[in-house]
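As you look at this complex, bear in mind that one protein chain is not there, while each of the others sits in place.
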Amino acid sequence: MSTTTYNVIGTRPVRHDGADKVTGRALYGADLQLARMIHGAVLRSPHAHARILRIDTSKAEAFPGVFAVVTAADFPEAPADKIVDFGEGDTMLSSLRGNILASGKVLYSGHAVAAVAAVNAHVAAEAAALIEVDYEPLPCVLTAPEAMAPGAPILHDDLPNGNVAELIRYEMGDLDAGFAEATVIVERELDTATVHQGYIEPQNATAFWSSDGRIHIWCSTQGSFVARDASAAVLDVPVSQVKVTPMEIGGGFGGKINVYLEPVAAMLSKKAGRPVKLVMSRRDVFTGTGPTPGSRVRVKIGVNDAGKITAAQAWLAYEAGAYPGAMVGPGAMTVFACYDIPNVLIEGFDVVVNKPSTAAYRAPGAPNSALATETVLDEIAEKLGLDPLELRLRNAAQEGTRRADGPRYKRIGCIEVLEAMKASPHYNAPLPGPNCGRGVAIGFWFNAGLPSSATLSVNADGTVNLIEGSTDIGGSRTSLSMQAAEVLGLRAEDIHPTIVDTDSVGYTGVTGGSRTTFSTGLAVHDAAQIVVEQMKARAARLWAVDEVAFSNGVFSANGQSFTFAELAAQLGATGGPVSCSATVNPKGVGGSIAGLIIDVKVDPETGKTDVLRVTSVQDAGKAIHPAYVEGQMQGGTAQGIGWALNEEYFMDTAGDMRNGSYLDYRMPTALDLPMIETIIVEVPNPGHPFGVRGVGEANIVPPLAAVANALYRATGKRLNRVPMNPATILGL
Amino acid sequence: MSVKVQVQTTINNEPVEFLCEPRQSLLECLRDIVGLTGTKEGCGDGNCGSCTVKLGDRIVTSCLVLGVEAAGESITTVEGLAHGSTLHPLQKAFLDHAALQCGICTPGFLIAADALLQKHPHPTEEQTRFWLSNNLCRCTGYDKIVRAVQAAAIEINGAAQ
Partner (left out) sequence: MATVFFPTLVRQQTGGLAQIEVPGATVGELIIAIEARFPGISKHLLRPNLAISVDDEVTPLGVLEPVRPDSEVHFIAAISGG
């Protein structure tokens, strides 16, 4: 556990962008106003699968107030096999471009077909409705098992295995021998529905294609450089021709990594010669952006008398939506990742279906597979008469444990998280009464590294400006500033962070993969160390000494000393300003384990579930700003509970989403949840100077299974479908 | 394009006049015409609460109110909560309790919570959750928002008797 003491790290300063965000001054994407700006609307397919026979835009073009109309025909052709490397995982350019505006076929209801720019959004919407599209409807297929069945409608002619875009297979040890050693074997199959990240701010993008060929895009994105690179690829222009200014972002959770509107706004602007703003409606967000995959997962686990898992097998089929990329890889890699299991077979299938192309959602792929593993283990613990946490402790992965996909763990906090759960007040409290149940589960997420950049400039008043490129979705300006302050011996408030556009800072990957505090934090740390070295050199010059010491913000040599601020005031005379940059592309990523304890009460008449008490536990490595670490844990937990109990894309047989509003796609409200207790575990990541692992994602992995296990204790029923809503609970 | 209507109203204690189309929502008028973009749009159909403003003495989702309905009314938006450069106690409590992550829901929560504290100076957790249940937050799980509102209640109205 963490023992180092810090001055700034671990404290809870007010976030730097706080005043702007509570007074309404912070500018989110849709808040942007530019001179001569016009507004767009996107026409979307009403069919889940259809051939486009004809698009006639003439009426829309002639509509008063319309400046431009675009369809896929306005975009450059995508070479069939061109792959775009975003440094985050790669995408086929044809999929990216095909999803932005359909050509040839529409592959889901909500698929964008054309877009209009007009004097205002109302006129644009009216004009879009005048675009005539002739469709030849085709049969659609909506779930992975159906899409894998012989005779299923085929989405893409160029996939080698029908609708299966990718196979994953991991094997370790001897599966049959492992199951032969087991005394208890349980096998279950569970389905999860398609769910959405549900960020409150809809996607938006404003673009201006200047007459000199430069394209400026303002948008809400988790990664300005990824948005730049993807937009440039779709528009077939060099990346240097595109500048992305990241606006404040109203939530993302993985869903604001992909581009949807940016290239369309740019193309409209090129035609119109004016800046064009596109903002999605809530229904557009549900039907036109990436939700997270629905899935079917089968898990079989064998355990011996000593409570040791001897073998485990998993079969996973994930719905990619319209284009390949269902995150079944991480689903397969995480399905047994919390445990040390000698004999394993995992098979995964990435399956295209006629639903929106899926996107990442907090630990993408992992909740679906953990649901199966963690409910099967619960059942095994019951059969063995073992405490469910004890069964997990006997099998917990630790340093050196080999995962089925090959690599061995460095130091991880699985045992520490389980011990913290076991020792928690919640786990040791009695349940309040009948129809109540308590469930537990744990989950793992890798977290990510990827490139990040930062520049620190020392001001003459002893403060420091921080220039960075990680969009701030939940307090990262502050968690980064705190790392600079810790190195420089300053207060968090002495650092002034600014997030700048892609022309103004070195390449920085997405705010995603739980990586910002780790990776951009490392860039900030490294830049701060260079600042210290340069400042030492200045002090050495002033004092005419060779060696200067620096600790707790004080430079000293031979009994002389300067505070950071005192020395900062003298930089001009000692060689000029100090401004230092660092760019990292680190190894040393530390995975995070999270656990959940949840108490529920089920009304046996109505099947309604009330959540009574929740405790979220997570290994942060080191919590830089504990309040925002707790916030990540609470937010991921709330999303996981919504996923478990309520949320789902309700599609009719024609593939149309029937609940594409917040009224019908019901996310948890304040009334649906209790306080969410948190226990931050700190097993430092040896790969980061302060031990940071990253906390954005693992917390959403346990809730599905923890809720399922709690519902079992409350009702005696093992449910095999998420959401576990009243209908599922009552078996209707 | 339809004929525009002149609307005279009071926003954040200042007289404001604007021209809008009859079909434009109050939310659109505030954001796109008056330039007060602190009020946010999350859904446009009354179900997220991001666009919550005070209209007269009640709170409304401004996406469901027409701009022309604001004529002669008095409106408070998030931009009107602070006194000059001094934050409203609710704003301060939201910062102290880390009650925002992305912050897109925050303006709506602040306006709704302000109305709550005027009606219930010392709301229970249950009352707070009930009152705020028309405001969606996807980031926080509500825990820190509820705590911030209750802390602000004590700050404004003193400890409950």
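Of note:
Letters A and B name the chains as they come in the text, with residue numbers starting at 1 for each one.
Going forward, a contact is a pair of C-beta atoms (placed from the backbone, for glycine too) under 8 Å apart; a residue touches a chain by one contact, two chains touch by 3 or more.
Keep in mind that what you see is a predicted model, and the values were worked out from it rather than measured.
Every shown chain touched by the omitted chain in the complete complex is listed here: A. Within the whole complex, the absent chain has one touching residue among A:56, A:77, A:134 or A:171, and that is A:171. From the options A:104, A:151 or A:407, the residue with contact to the unseen chain in the full assembly is A:407. Across A:586, A:607, A:668 or A:723, the residue that sits in touch with the chain not pictured is A:586. Of the candidate positions A:24, A:449 or A:689, contact with the unshown chain belongs to A:449. The chain not shown here is touched by just one of A:178, A:513 or A:553, and that residue is A:513.
In the full complex, chain A makes contact with the omitted chain through residues 83, 85, 88-90, 166-171, 197, 252-255, 257, 329-330, 332-333, 360-364, 405-410, 445-451, 509-510, 512-515, 585-589, 687, 696-697.
Going forward, only the chains that are shown with their structure count from here on.
Separating the centre of chain A from that of chain B, both taken as means of CA atoms, is a distance of 29 Å.
The touching residues of chain B, when paired with chain A in their complex, are 1, 21, 23-24, 31-32, 35-48, 50, 77-79, 81-82, 87, 91, 94-98, 100-107, 110, 125, 128-130, 132-147. Residue ranges of chain A in contact with chain B, taken from their complex: 12, 14-15, 17-19, 21-28, 30-31, 33, 64-65, 119, 122-123, 197-202, 248-253, 279, 281-282, 473-475, 625, 627-628, 630-632, 634-635, 637-639, 661-663, 667-673, 675-676.
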